[in-house]
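A single protein chain has been removed from this complex, and every other one stays in its place.
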Amino acid sequence: MQRLTMPARWLQLLLALACAARTAPAMAHGATIGQLGWNWEGWVLASLAVAVFGYVRGLLRMDAGAREHVFGPGRYAAFAAGIGVLFVALISPLDALDDQLFSAHMLQHMLLILVAPPLLVWGRPATAWLWAFELPARRSIGRFWMGAPGVQRGIRFLMRPLAVWVLSSFALWFWHLPGPYDWALDNAWVHAGEHLCFFLTALAFWSLVLAPYGRRQLDYGSSLLFVGTLGMQMGLLGAILTFATRPVYLAHAHTTLAWGLSLLEDQQLAGLIMWVPAGLVYTGTMAVLFVAWLHDAERKAVTAMRAGRRTRALQGVGTLSLLLAVLALSGCHDKAATSPWQISGAQPARGPALIQHYGCGTCHTVPGVAQASGTVGPPLTQFGQRAYIAGMLHNNPDNLMMWLRDPQRVLPGNAMPNTGMTERDARDIAAYLYTLQ
Amino acid sequence: MKAGRTLLVGLALTLSHDAWAATPMSYLRTFGPAGYPVTRLGWGLGIISVSVVVIVGLLLLGGIFRRRGPRRLSDPNALAVRRDAGGMAWIYIGVGISSLVLIGAMIWTLVVTAVVAHPSSRPALTVQVSASQWWWALRYDTEQPSRTFTSANEIHIPVGQPVRFEVTSTDVIHSFWVPKLGGKIDVIPGQTNVTWLQADQPGVYRGQCAVFCGTEHARMALQVIAQSPADFRAWQESQLADAPRPATPEQQHGTRVFQSHCAACHTIRGSNAGGLVGPDLSHLMSRRTLAAGVLSNTPGNLAGWIVHPQSVKPGSRMPDQTLSGPQLAALMAYLQTLH
Amino acid sequence: MTEIAISSTTLPVGSKGRDASGWWGMLALVATEATLFAYLLFSYFYLASHSPPPWPPNGAPSLTLAIPGSLVLIAGSVTMWWGERGIERGRRWQLVAGLLLSLLLGIAFIVLEGIEWAGKPYTLSSSVYSSLYFTITGFHLAHVLVGLLILAVLLLWTGFDYFDENRHSAVSIGVIYWHFVTVVWLAVFFTFYIAPRLG
Partner (left out) sequence: MTRTETHRAPVIAQATDASPSSDTLRKNWEGPGGWRGWLSTVDHKEIGKRYLLTAFVFLLIGGLEAAVMRAQLATPDGHLLSAEQYAQLFTMHGVTMIFLYALPVLSGFSNYLWPLLLGSRDMAFPRLNAFSYWVFLFAGIFLYASFVMGKAPDDGWFNYVPYASREFNPGPNIDVYALGMVLLGVSTTVGSINFIVTLFRTRAPGMSINRVPILVWGTLTASVGNLFAVPAVSLAFLMLWMDRQLGTHFFDVSAGGQPLLWQHLFWMFGHPWVYAIVLPAMGIVSDGLPTFCRRPLVGYTAVALATVTTMVLGFGVWAHHMFATGLPVMSLSYFSASSMVIVIPSAVAVFAWIATIWTGRPVFTTAFLYFSSFVLLFVIGGVSGFMTASVPVDLELTHTYFVVAHLHYVLIGINVFPVVGGIYYWFPKITGRMMSERLGKWSFWIMFIGFNVGFFPMHILGLAGMPRRVYTYPSGLGWGSWNMVATLGSYLFAIGIAMFLVNVWISLKRGKAAGRNPWGAPSLEWSTSSPPPVYNFAVIPNVASRYPLWEGYMDDDEDTGGSTIHEGLLLDHGRETIGTTMLDAEPAVILKMPGDTYTPLLLALALTLLFVGLLAQAWWAVGAGVLLTLLATITWLWPQRKLSQIER
């Protein structure tokens, strides 16, 4: 399963590089007041363009059916919006303004920490990017990934919630000390490093929180704490900046006044941006997580009851979308996941024999099937309660049958072979799998 | 029974009296541009609030009486529990309307906050207010140091001009508040807070410390006296002058009593008395009240206050004075020259 | 009427390793304690941002003792982690060794901190900064002491042969606290020793 998360890591690395590429333009730090232009710096543009190009190319190359299942309008929109936000943060006049106003710089940081990363992460670009390569290249990327356990282990360690929490906190506090902050404004490379720190930690943070591939490393209760405690830190930092009685950062000293703000006011505004709007983003995220938590519990409970009744757990969601526009990010509207599946015309009783026939048991543990105790692939116990198939497709009959019949089409290069299953057999096997609660 | 009725009738009468008669601290009506937009906003939010309460109350009553449940819960019928009857629409619609109202109120608030943050013109005058337990020291600053003077508890301001107040504390936290003219600002040791007020009508506006600051917090009032610019200038000139020299022997005796009993804490400009602990008394007789608004400034009150302040305002920093009759008379004679 | 059936699944009985309720309780305790330190450090930064420069008044405190102290504390965490791994695999000697090493390292930290305190030219009541310094490091020191007490008690219980690979939740729970003491120190260290050097 590691091969699925691997592209995600690559994406993070590449986007981080895109960010780093803005070092050169940052050299233009001596910009005089009022000169706010677009930062048409080649590297930034090129990185963003490559990102978009890879995404689109990957999507185009993918089989339409698979694309529809793995992505969807919401994901495309999220990715596009994420790139758009990066564009605003790094290329629009905001980027030039950040040298002149502390508050503008904070706004830029908030975009890089709280807005662009969740959108990008939700867009599942890693998969699309992998697809931008030809099959052999995909394979070799996969092999490289699988064959480098040290890398894998290191990244897995870095992606542990505790590590992400500690690194995010550290990045937050470190870069807001006056020394490092002023240093970053003095030195373009350091400045790029600062943004890289924020952006990377934020990508890791949001991957854990949003779990775009459906497999939560961090359960919902812990996710709430995870988000809440980081939000609290940012709030405390914002409060300190808002209430400080003297200007702490001097890097903007010669430009702020021209904007009609005193140094102290600029600092207060920056503190408030970190405190209030950022606080609302964290609050909104927590609300989304909470609804998803209850929703998940509801889904499991209902599935467990094996009765296809409607559930009302989602009804609160509409109300709260008023509360928080961020709700759009949540996957709460996946109605499909709320009911268990009864496949019309299928004969689940044929399942065990078919599973034996196709040799599924060699790789998978399947309850109720003789000798099906393989450990190569994931065990299929309680399959009816799974949220995702292969960590990517929603667990519903169509997806399951498609996956059973042609796994290589859905997720090329994955370890599950095409077994030449007929449609009817797939139907019966799927029906059987759904009886596993 | 009869007593009860009398009480009720009396209460009703005084209530109606209180509601319409003088409420000098009420900010339902204000008298200056620092107050007008706030008062309007306050009324607006108040009306919204009352409407919300009324609407919710009616909905509740409607819901309660629309359809009664079973009389007894042990009734088997009582257990035929209803499930859904479209209740979610209530939440959607209710929260939707509330949010719209909320956004409106929020925008209005932001506008008013911006409007009253600063006066529309440059303040003509800056008054330094220094709060202590439990009185207010005032210093009128102008460009020329020679025209700076001090006073206490009664702030004179010219009508129609914004006045800037810089407030500081010598001891604990107080709050500077003249409700008829605008909102309050806390007075916090170690920092100087700034606010502004403007009166559009001549008059006396009562103010009071609003943050609990110790035992006599309840009796730490102040008054803002708004005068026509001409009257204000006249008052200013009179305050700038030194206190008159004692003329009669009794008054001279009084000066000596003052020197020995009072001068450690109080200042009278033009005399040797230069204490800074209590209020400046150079023009004591020009003030309307004593002891931060506790007593009206009459000779009887003044004498009583001098001799036994602890009975008037227990805990006050001013100690009781042991003065003989003639000493007190002489002191009073002297003090009454301080116009 | 009582009808009896035996459930088909076997469940563990009582506290077992990380299944113990106490493990959750300790996590919650650590959360609230960490918040306490967050508020302490908030107070530090708040007061710093309200004080006229220079801050700290006497310049950034020396690293000569603080860096060895930090290393000692981190090493103490590592040895404890190693000791806990031992008992998870049924190696009691490893737990004993881990506990002993961590105890020693913890004591070494306290000694270093004590020397540093003794060398300060100011006292608790000298200034805002000194109040903050002694209060915050003192809070941490108190936590180290509690941590050492926990280690000592665990050592005693190990001596009584209470722990084996199946039953050692007390160790797993105590160790969380010990790690917490180390992690909090890193935040304190960063605030007092590193932050002033960064502007």
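A, B and C are the chain letters, set down in written order, and residue numbers restart from 1 in every chain.
One rule holds in what follows: a contact is a pair of C-beta atoms (placed from the backbone, for glycine too) under 8 Å apart; a residue touches a chain by one contact, two chains touch by 3 or more.
Keep in mind that this is a model prediction, so the values were computed, not measured.
In the full complex, the chain left out of view touches A, B, C. Within the whole complex, the absent chain has one touching residue among C:36, C:67 or C:115, and that is C:36.
Across the entire complex, the residue among C:117, C:157 or C:177 in touch with the chain not shown is C:157. Touching the chain that is not shown, out of A:92, A:283 or A:365: A:283 (per the contact rule at the top).
Among the residues B:121, B:142, B:191 or B:298, only B:191 touches the chain that is left out of the figure.
As for the chain not pictured, it touches subunit C at residues 1-16, 19, 21, 24-25, 28-29, 31-33, 35-36, 38-40, 43, 46-47, 50-51, 124-125, 127-128, 131-132, 135, 149, 153, 157, 161-164, 166-167, 169-170. Summarising the interface, subunit B meets the missing chain with residues 11, 14-15, 17-19, 21-28, 37-38, 41-42, 45-46, 48-50, 52-53, 56-57, 59-60, 62-64, 66-71, 73-74, 78-91, 93-95, 98-99, 102, 105-106, 109-110, 112-114, 116-117, 133, 171-173, 175, 177, 179, 182-186, 188-191, 193-194, 206, 208-219, 314-315.
Residues of subunit A in touch with the missing chain: 219-221, 224, 228, 232, 235, 239, 242-243, 264-265, 268-269, 271-272, 275-276, 279-280, 282-283, 286-287, 290-291, 293-298, 300-301, 305, 307, 309-310, 312-317, 319-320, 322-323.
Operating definition for what follows: only the chains that are shown with their structure count from here on.
Among the chain pairings, A-C comes first (most C-beta pairs in contact). Centre-to-centre separation between subunit A and subunit B, using Cα means, comes to 56 Å. Those residues of subunit C whose C-beta lies close enough to touch subunit A in the complex are 31, 38, 42, 45-46, 49-50, 52-53, 183, 190, 195, 197-199. Every residue of subunit A that touches subunit C in the complex is listed here, in rising order: 166, 170, 173-174, 177-182, 225, 232-233, 236, 239-241, 243-246, 248.
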